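Here the complex is missing a single protein chain, while all its other protein chains stay put.
Let's look at chain A:
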Amino acid sequence: MGLLDRLSGLLGLKKKEVHVLCLGLDNSGKTTIINKLKPSNAQSQDVVPTIGFSIEKFRSSSLSFTVFDMSGQGRYRNLWEHYYKEGQAIIFVIDSSDRLRMVVAKEELDTLLNHPDIKHRRIPILFFANKMDLRDAVTSVKVSQLLCLENIKDKPWHICASDAIKGEGLQEGVDWLQDQIQAVKT
């Protein structure tokens, strides 16, 4: 990879870098999703609960993503805001089978949307209604109702149902994100 990096650099073909925040409650599947998006030789075998955050990189057809995969556990959520300013896009992951905590997810989302560093920016938000493979998972339509996503008027957003373990639904989401980011540029 080193050589390719340098070669493409030389040719001025370096991909545009984007800074993405991956947020959502703990156990929703953030780390699993990001892991799946990485090239297969860089994926780690077992996913463990994140403590704090971890920086991961992956590429789409025309962009190079740097993702801040944040820990979703209660005691770390108030630390997310340290990273808002630099974020150019947000991936917000919801465990569609965790109905009980759907209100908590909504609360965290609302706090995020009202944060001064986010509120007035047209920052694209990609929602993954994850774990759709589970039997008691609700549909992505239902998730977007529960989170009142239709109220988000000033930011482009999109929701995809996903199964991070098999990798289903992820590509659709990333393609949407790529389009959004390039749309901003042009």
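Note that contacts are C-beta pairs under 8 Å (C-beta built on N, C-alpha and C of every residue); 3 or more make two chains touch, one makes a residue touch a chain; residues count from 1.
Criterion: contacts and distances are computed from a predicted model.
A chain of this complex does not appear here, and its UniProt-recorded name among "CMP/dCMP-type deaminase domain-containing protein", "EKC/KEOPS complex subunit BUD32", "Coatomer subunit gamma" or "Electron transfer flavoprotein subunit beta" is "Coatomer subunit gamma".
Touch with the chain omitted from the figure is made, among A:Ser54, A:Ser97, A:Thr111 or A:Gln171, by A:Ser54. As for the chain not pictured, it touches chain A at residues 17, 19, 49-55, 66, 71, 76, 79, 82-83, 85-86.
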